[in-house]
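Can you read through this structure? Questions will come right after.
Apart from one protein chain that is not included, each protein chain of the complex appears where it belongs.
Labels run A, B and C following the written order; every chain starts at residue 1.
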Amino acid sequence: MTLVLAIMVPLLSAFLVPLFHLARKTLSVGLIGIMGLASISAALAAAHTGWYSPAVSLLGGWAPDIGIALVGDRLSSAFLLMTAIGSGAALACALEKFGGGPWRFYALFFLMLGSMNGILLTGDLFNLFVFYEIFSVAAYLMVAFSMSWQALEAGLKYLVLGTIGALFILLGTAFTFMATGVLNMALLAEALASIPRETLTAISACLVLGLTIKTGAFPVHFWLPDAHSSAQTAVSALLSGVLIKVSIYALMRVCYIFFLGTNGAVFLAITVIGSFSVLGGHLMALRQDDIKRLLAYSTVAQIGYILIGIGCASAAGAAAAVFHAFNHMLMKMGLFITAGNLSEEKGTREICGLTGLWKSHPLWVSAFAVLSASIVGIPPLNGFMSKWFIILSSAGAGTVIPALVIAAGTVISAAYYLRVLSAFISPDEGSSDDLPPSVPRKPRRRSVSFAIVGSFALLCLVLGVMPFSPIFREYFSSIGQTAVDVEAYVGLVTGR
Amino acid sequence: MSIKPYIFRIASLILCVSLGLMLFRGIAALPVTEKVTGPASHYLARTAGETGARNVVGAILFDYRAFDTLGESTVIFTAVCGIAMLFSRRKFHRSSRGLSFIAKRGIGIMVPFLLMYASVIILFGHLSPGGGFQGGTIFATVTVLLCVVFGSSFESQYFPPRTKDILESGGALLFSGIGLIGLAAGTGFLSNIAAGFPAGIFGSFLSAGSVPILNVAVGMKVGAGLSTIFYSMIKMLDAGHDHREGGGIE
Amino acid sequence: MSLSFMIFLYVFLIATALVISAINDILSAVITLSVFGILLATAFAILQAPDVALTQAVINSGIVTALFLVAFSQTEKPECYSEEEEE
Partner (left out) sequence: MILLSYATAVIIFCIGLYTIMIRRNLFKTVLGLALMESAVLLIIVSSGYIPGGVPPIAPFSGPAVNPLPHAFTLTAIVIGASDIALALAFIVKLHRHYRTVDLDRIRGLRG
């Protein structure tokens, strides 16, 4: 019951928003806030259910093979928690920035929230495709929301690549259905073991290619930097922090359930893609002058780390990947919100123009410093811990090259984040005379955004220490166990 | 410089051909299906008893896998919301010109029949091929026809955007409401006969529990949605004419 | 349905797809897409899928073609004007 509500409450909010708009003409911030709180608490309730008593919700009361089943287990709960925190933060930022005016934006936001919960909870392959499509359509439109031509072009690029990815996912689903006749993921896990080799190759190629395009990993990452840098601040934070994680979840779920026992080459492919993403993303980020594009390319690299963790095909690797995904959500959302606000303050997004901020906004810059230190991987912080776990598990899987790639990537990322920070700290070189609007422009208050960024930075510090506590380690390893334990998943769904 | 496009073309051709070969080998390796197996045989054997619908595809869409249908009509809702957002800043100049008298009179005779056809397709979705999507799309096509033949002011007078918005959200809420009834009855979201909807007499108009209601809801949603998409893009067209011709349209 | 008719239909489908891909005139390509949609609907009907055939005929050959034509008429004319200016 809670699983259904986690999907339906946001969707119902989205359906109600146009009616409220027709009745009242302007939506109050309070109304949107209440809807957002209800949606997020429904998601958290579902996460609680999934964590403490893994549940299956049969829609329409039909058995899992003929109807659709929603499944909540520990992996879903971890990602539900992630999306609830991230989208709550993004909604708060958007409310602070836009107010209640753009009602279509909030309708899209709630549609996206509902579809994300749907992807995280569904146990049916075709249903996954349907929710993926709602999610993607809402994402294309949120990229284009600012209506500048860069945003429109980025949205179109994202749409074309995203649709190709969706078609490959649909093709993979069609092949799976042809080969087995069922679509429930738990039943597929059993049925896929006995199908011809060529068909399995085609299925895995289609599904992995489609999900990789949607994730934005290196060879097919073209849409990601444009989309993430052209959108507005709250949307960029949402895209980079939360949406990517939902795609990661889909990749993780599909690959672990379908191919763990049948096709080991998939995991080798994911590791290779991940290594290339780390190197390519960092090298491209080094060349950027625009701070938001730099952060977007850094996201490509961080996706690579997570993919390397998934590619280990072990419980430790999956746990490390989830931990890094969570950390990346905190760090990248904080960085995007900070960078967006600071560059709006200065009126430029070029890194060389963002000078003298240490004097005017010391708190923002110190939060940025903590978050970027964490994303680079300075030891006491959480970014270091999750990267360390990924290196450990990939070494445990018997390959050294990913570990070397991660080490090299750390050095490169230190270089470009230091460049940004040194620009922030360096004094304002006489730019006050050629930038007259900087004097009359009153610095706008961004207390909610700052509270979010500050608490994310604090969480980074806390999560850096947490892995030393045995309870925390046990929790995280149980997520990894859930991810790779296909038999438990099958047992949960079929009731055997 | 001049050789580079050819290399790119040949590379993409090779890529496409090898992808196609891989896909075809994947299909050809499968044994040929001689009879229906798996869950599909359940649907074929038991649909009449479990849902009361004659059209098995309709029963799957609106009962067994109704959640997919909800998601799928939400995709249209999202797309409509977005397209209306993209074109929201344009001012709409109504055009009442339309086509000739003969075309107007001809369409005027046809339209009631088209509307009746669409309604039949929606309402008999559980008995014969058709259903909410197809009927809703025919409704949208009728509004497109009216817009082309009578000019956009006629269409916006009889089907104003406000009505379409209400219809669309109303359809979505109706669908979700039916689902929540099942949840409240304790038989699962979107459950049909189990939640107490009457099964009726097999093959009659009033049968199959909530399937006809869901068909109507989807028909409202799809018809209003596709019509709004067309309307938004037409709005753009008129603004464009205005831009070029200096506001010459009445 | 006889095999020869099926072969004819599929050859026609591939031919229209090639035309859509190769032709430079967008308007002709859009009209060919409509023809392609009707042929595909026929194929669906032969494959014993009346629901799908109806939907394909109504949506792909009706609404989608209409939207393509609207978008095309919106974007085509200023292009001609700008070309005339260039010449």
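Just so it is clear, contacts are C-beta pairs under 8 Å (C-beta built on N, C-alpha and C of every residue); 3 or more make two chains touch, one makes a residue touch a chain.
All of these numbers come straight from a predicted model, not from anything done at the bench.
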item	value
Touching partners, among the displayed chains, of the absent chain	A, B, C
Given B:T47, B:S176 or B:N215, the one touching the chain that is not displayed	B:T47
Listed residues A:S39, A:S76, A:S230 or A:Q302, member touching the removed chain	A:S230
Selected residue (touches chain absent from view) among B:P129, B:G151, B:G182 or B:P212	B:P129
Interface with the undisplayed chain - residues on chain C	3, 6-7, 10, 13-14, 17-18, 20-21, 26, 29-30, 33, 36-37, 40, 43-44, 47-52, 55-56, 59-60, 63-64, 67-68, 70-72, 74-75, 78-79, 82
Contact footprint on chain A, counting only the chain that is left out	126, 130, 133, 137, 140-141, 144, 147, 149-150, 152-157, 159-160, 163-164, 166-167, 170-171, 173-174, 177-178, 226, 230
In chain B, positions touching the absent partner	8-9, 12-13, 15-17, 19-20, 23-24, 27-28, 32-36, 39-40, 43-44, 47-48, 54-57, 60-61, 65, 68-69, 72-73, 75-76, 78-79, 82-83, 86-87, 128-129, 133, 222, 226, 229, 232-233, 236
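One rule holds for everything that comes next: only the chains that are shown with their structure count from here on.
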item	value
Touch-based graph of the chains, sorted into line, ring, star, complete or other	line
Cα-centroid distance, chain A relative to chain B, in whole angstrom	31
Intercentroid distance (Cα basis), chain C paired with chain B, Å	19
Centre-to-centre distance between chain C and chain A (centres being mean Cα positions), rounded to whole Å	37
For chain B, residues that touch 2 or more chains besides their own	none
For chain A, residues contacting two or more additional chains	none
Chain A-facing residues of chain B, complex	22-23, 25-30, 37-40, 42-43, 63-68, 70-72, 74-75, 77-79, 81-82, 84-86, 88-89, 162, 165-166, 168-169, 172-173, 176, 179-180, 182-183, 187-192, 194
Touching residues (chain side chain C, partner chain B) in the complex	50-51, 54-55, 58-59, 62-63, 66-67, 70-71, 73-74, 77-78, 81
Of chain A, residues touching chain B in the complex	1, 4, 8, 11-12, 14-16, 18-19, 22, 57-62, 65-68, 104-105, 107-108, 111, 114-115, 118, 126-127, 130-131, 133-134, 137-138, 140-141, 144-145, 147, 171, 175, 178-182, 195-199, 201-203, 205-206
